[in-house]
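Structure provided below as structure tokens; questions to follow.
Just one protein chain is left out here, and the rest sit where they should.
Chain lettering (A, B and C) follows the sequence in which the chains are written, and residue indices restart at 1 in each chain.
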Amino acid sequence: MMTNNIFANFSPTDYRYRVADLEQYLSEEACIRYQVLVETALIKMLAKNTICSKKCVNEIEKIVNKIQTKKVYEEKERIGHGIRALVNVIKDEAKDSKPYIHMGATSADIIDTADILRFKDATEKVIIPDILKLEKELIRIAELEKNTIQIGRTHGQHATPVTFGFAIALYVDRLGNRILNIKETCNKLVGMFSGAVGAYNALSLYIKNPDKFETLLLKELGLKPAHISTQVIPPEPITDFVNSIISSFGVLANLADDMRHLQRTEISEVKEPFSNVQVGSSTMPQKQNPEVLESIKSLWKAMMPRMITTYADQISEHQRDLTNSASERYVPEILVTFDHSVRRMTKVMKGLTINRDRMKQNFEMSADKVIAEPLQILLSYYKHPNAHEKVRQLVMKSIKNNASFKDLISQDNEIKSYFNKFTKEQKEISLNPEKYLGLAPQKAKEICNLWKRKFGFKI
Amino acid sequence: MMTNNIFANFSPTDYRYRVADLEQYLSEEACIRYQVLVETALIKMLAKNTICSKKCVNEIEKIVNKIQTKKVYEEKERIGHGIRALVNVIKDEAKDSKPYIHMGATSADIIDTADILRFKDATEKVIIPDILKLEKELIRIAELEKNTIQIGRTHGQHATPVTFGFAIALYVDRLGNRILNIKETCNKLVGMFSGAVGAYNALSLYIKNPDKFETLLLKELGLKPAHISTQVIPPEPITDFVNSIISSFGVLANLADDMRHLQRTEISEVKEPFSNVQVGSSTMPQKQNPEVLESIKSLWKAMMPRMITTYADQISEHQRDLTNSASERYVPEILVTFDHSVRRMTKVMKGLTINRDRMKQNFEMSADKVIAEPLQILLSYYKHPNAHEKVRQLVMKSIKNNASFKDLISQDNEIKSYFNKFTKEQKEISLNPEKYLGLAPQKAKEICNLWKRKFGFKI
Amino acid sequence: MMTNNIFANFSPTDYRYRVADLEQYLSEEACIRYQVLVETALIKMLAKNTICSKKCVNEIEKIVNKIQTKKVYEEKERIGHGIRALVNVIKDEAKDSKPYIHMGATSADIIDTADILRFKDATEKVIIPDILKLEKELIRIAELEKNTIQIGRTHGQHATPVTFGFAIALYVDRLGNRILNIKETCNKLVGMFSGAVGAYNALSLYIKNPDKFETLLLKELGLKPAHISTQVIPPEPITDFVNSIISSFGVLANLADDMRHLQRTEISEVKEPFSNVQVGSSTMPQKQNPEVLESIKSLWKAMMPRMITTYADQISEHQRDLTNSASERYVPEILVTFDHSVRRMTKVMKGLTINRDRMKQNFEMSADKVIAEPLQILLSYYKHPNAHEKVRQLVMKSIKNNASFKDLISQDNEIKSYFNKFTKEQKEISLNPEKYLGLAPQKAKEICNLWKRKFGFKI
Partner (left out) sequence: MMTNNIFANFSPTDYRYRVADLEQYLSEEACIRYQVLVETALIKMLAKNTICSKKCVNEIEKIVNKIQTKKVYEEKERIGHGIRALVNVIKDEAKDSKPYIHMGATSADIIDTADILRFKDATEKVIIPDILKLEKELIRIAELEKNTIQIGRTHGQHATPVTFGFAIALYVDRLGNRILNIKETCNKLVGMFSGAVGAYNALSLYIKNPDKFETLLLKELGLKPAHISTQVIPPEPITDFVNSIISSFGVLANLADDMRHLQRTEISEVKEPFSNVQVGSSTMPQKQNPEVLESIKSLWKAMMPRMITTYADQISEHQRDLTNSASERYVPEILVTFDHSVRRMTKVMKGLTINRDRMKQNFEMSADKVIAEPLQILLSYYKHPNAHEKVRQLVMKSIKNNASFKDLISQDNEIKSYFNKFTKEQKEISLNPEKYLGLAPQKAKEICNLWKRKFGFKI
């Protein structure tokens, strides 16, 4: 079981959606390495408290660099306990520090704290930088296309115009909001070093202030302690963290859906990048599919339901049961596939073909009817008592008879009487729907500025 | 379909788990009332901007008090549109304000803002006060029982001792943390008044600064606006809010599980209140079941998966599709059943019978073996190179032979040589496991003080 | 709490998505009525076994017609037990049968069996007939439109042609398959009458063959018994039944998505029925939205995740815990909203406007490129070693240069040399993409016939 090639794997996270940069945090090898880090911090603290000598620190630091995951697993195979196996493997190499390895700790002190550490590192060092790159790309597009007219679509039906930059600015904002949420929930992740049942029973045997000892040990690792814990850290900070990732994935999935719908043959307003040698279909040579966007949506479908596991893992009997152990080992899959999707989305947005002409043409399809809204608003403004119904009947007539709505308006005396009261600007908007943009361009700009400021982007 | 008795209902939320206090926020009647509130705020703003007269404000305020949900639904039946139906019903009664009702708004401006408002009100006025009552109850128990010894249980197996107050303090902390989370996510809920596609197209026709208009209108209602929106508010604030409720429900479910397991016949450390006339089983007269606790866990199972719906509702095509409309109508069910569960949990904790004698007896079952941990720690402390394995073999022997572990220790020369080095206090703890409590009592106290301070409790 | 109007309800199932025809099976009132039915069956069996007199049967039959849900709930309020409350209410009216009411039964015998019965009745008497109506409607369209050319779409991109009837026939088949699945899983629902822990302890006190007694009692109700049970029926038959409903809902959701995407302004191949007075938007008078289709998708999003609850309810400690009790009370919501959606979908399909001209036009958009597939296949057939790549390069050139693919082909000597080998029919299809329909019309017909036969439809 110790040799392998990635194609002997079962999980697509391991053969297809790998993010090499995350291996050092989220692989099983990394997991063991982080656990070693926590065990080392314990020895350092014991030395600081003169419980063991400083030589022990040197010794342990040499040993831990040589720990092989394979060996730990072999020992685990023998004694059926993962952390004890790790401790034994370290002890085998130790001399002076032998008695002190893991002294006063329970397995979960090591496992939970190591997991928190590596989740934080993966998030801060890889995932957030990756999302920020996507955010920048979105800002670039939103600014560039802030004046590009596009028909707004609600219920899949043409509505009132926006600009493409405005539409993208929405994602700038939603993604920006999620980045902040990931940062916040990540900062609230806490560690623990409180022993078998959380009451510092063991540490109390030889340390005066075991809770202070915990605080300093965790500080060494860059973490704060939970207020109180059982054998394990209270689960809610992890719950919030996973929620922040899953809900960020949802923003990606929505963007992916929007972009691939805009790529529908009949709409054709954007196009996912497609290389010269790329094949779209094994049988239809003409096909160019939004397959990256589809893949992002699909991975969201695979990962999103796993929030249920996270909620179920909130429940642990008394000072803990172990039914959250195997399940929590799947959290890295969520982080990896999310980051993989962020990276692919960034590439798609970077290479996105934006067809402004087609956006204009699609808008033109509905230009005649679009003015129904400004018309009914202005009729109301000039005190028409039932403007919506008046205009609705007229526009429905135009749809039914396939007639120009503008013409019908111009022939309607009642409307004419109101129209005459319109200001010059109001008249112009009513007759030129492409001017009926509201604050779309301005808002696009403002949102980009807001998030550039928040993230210190200089673009 | 307009007359009803609650037992003609399909959803248990409506016949069994109702919280009458929440009807004014979360029933359909309340929903319409909040929508009316938003429509009224619009008229007020129009008057402030001298677009309509102040008379309109008076008029609308009189009308809206008389709106009947039934009438709105009848009009909806006719025209197939909920908000337009509401507008028509208001208009029917209006004179001066007729043209201005709903002017510049899209349905979602009203619906989404009204929902945010009523969710906030329900949370701030009923749900949070209810959880605070539960929190107080937990604090009361944690303080009272901070010195009550209880065997710690991990994997369902006796571990190292804690106190019952310490065990409850864990829930004081987790619930306290969730209350803060609900408050935070609730405060981040934002409103919207940006029109059909979010670009203020309609408002721009007659207002200079439509985004400022939005801000002031929402301020009137006690809300802040979204940075940017489509036809609907960006979904993530709602996502986080629902996560805060669902994860709070998880804390309740865990507490319920713990309490009912402690009520198992063989454990019998606590008992759910049980009245004199109460029947536990329709066939076994002797039964006294933890049925309220079971019901809380069961409602958690019913509500928790609905987070999936919330995540799915993050995805809406382009400027919105309507596939989040029916699904979001089920959010009130989550809030109601959660609050119902909080209230029932408070009653259970208030009336909880705590059997200190039984806690002591259960602890005694394992007292002999419990000292294995302090022993191996202290052996390590005094430089035994393989203390855990040494003690493990001895304690397993004692288990296998059903012999006293203390006796085995006292007969073991190797251990004796170490034992002699122990301090007086260390010796005492090793021999008197009921003293092996670590910081349990102290932590229980500290956690209670922490949250009493945070919530300003004077108890 | 005993008076109500439907708008005081919290769940939209109760104020908005009600199916009146299902009240007699799935409301709480119906629930009590079915429980009474099971209690009555017990008395009948006791009389048949001469344990009580036949007078008791008459007596009970008179009583049960008068049972008021309200009274049962009042008694439940007092004694805290639902079934015992029901028993007490019946007993209050009884004389001779007083001792025999509920004798030998446990609450779950009554509750579980009653639930199975009413779920079966609701399914067989309302839900399946409703789906069959939808199935008929789909068959009607599939047959009518079996020759209507439509461009096939994969990845949202034009692919190879089908017919609209063929596309609908797919749903005829999927829905047909689900109807059979619902029937099968419904038929496998079993009842139970085995007492407090499933071992017939109580019945054994006065009946020789208590398992035979159970079988006959259930036969009276039209059910078969579980092979073995605890206090409750083994959960898997219910699991499979709910899966059959949820997966049927998925077919509806997919059909709804397809139809609403075909209604997109740019595609416009179909249109949901829209009445003359109907309002599509409260601000944009021109809007005609696929709101029923959206609502169906949305209800699917609300109900689908509840399968998680069903899976969680598979787990019950030892002879049962009660944590599946509150949660299972929400199953009727699933059934009601599913049936509601089936009915609305039937109306949409009945009134669907099908725009054959637009289907033709949309097909024409891609007619030139569509022949890439038949061309590469036939080149292969005539031994071209790399037909796909050859054609791919040519068609990509045509896309890039916005040139006619047909023209490029006719100018390509290599292709010409193969083309000359084509049969007449092969040439015709290659040049007339509208003939490249494969078996689409034939399959549409066959599938319709298959399911008409299976369901005995005469249409």
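We adopt the following convention: a residue touches a chain if its C-beta (ideal position, glycine included) is under 8 Å from a C-beta of that chain, and two chains touch if they have at least 3 such contacts.
Because the structure is predicted, anything quoted here is derived from the model rather than measured.
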Quiz item: Out of C:Ala202, C:Ile334 or C:Val348, which is the one that touches the chain we can't see?
Solution: C:Ala202
Quiz item: Which one touches the absent chain: B:Glu294, B:Asp313 or B:Glu333?
Solution: B:Glu294
Practice problem: Looking beyond the chains shown, say which of C:Ile60, C:Ile111, C:Leu218 or C:Leu378 touches the absent one. | Solution: C:Leu378
Quiz item: Which chain A residues touch the hidden chain?
Solution: 1-18, 20, 22-23, 26-29, 32, 69-70, 73, 78-81, 83-84, 87, 102, 104-107, 110, 195-196, 202, 260, 275, 277-284, 289, 291, 294-295, 297-299, 301-302, 304-309, 312-313, 321-327, 329-330, 332-333, 336
Practice problem: Name, in rising order, the residues on chain C that touch the hidden chain in the full complex. | Solution: 51, 84, 87, 91, 98-100, 103-104, 152-156, 159-162, 166-167, 169-170, 173-174, 177-178, 181, 195-206, 210-211, 227-231, 234-236, 239-240, 243, 246-247, 250-251, 253-254, 257-258, 261, 304-305, 307-308, 311-312, 314-322, 373-374, 377-388, 426, 429, 436-440, 443, 447, 450
Self-check item: Residues of chain B (touch criterion as defined above) contacting the omitted chain
Solution: 151, 153-160, 260-261, 263-267, 276, 279-291, 294, 308, 362, 365-366, 369-370, 372-373, 376-377, 388, 391-392, 394-396, 399, 405
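Quick note on the criterion: only the chains that are shown with their structure count from here on.
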Quiz item: Once you find the CA centre of chain A and the CA centre of chain B, what distance in Å lies between them?
Solution: 24
Self-check item: Multi-partner residues of chain B (each touching 2 or more other chains)
Solution: 84, 87, 104, 195-196, 202, 304-305, 307-308, 312, 321-322
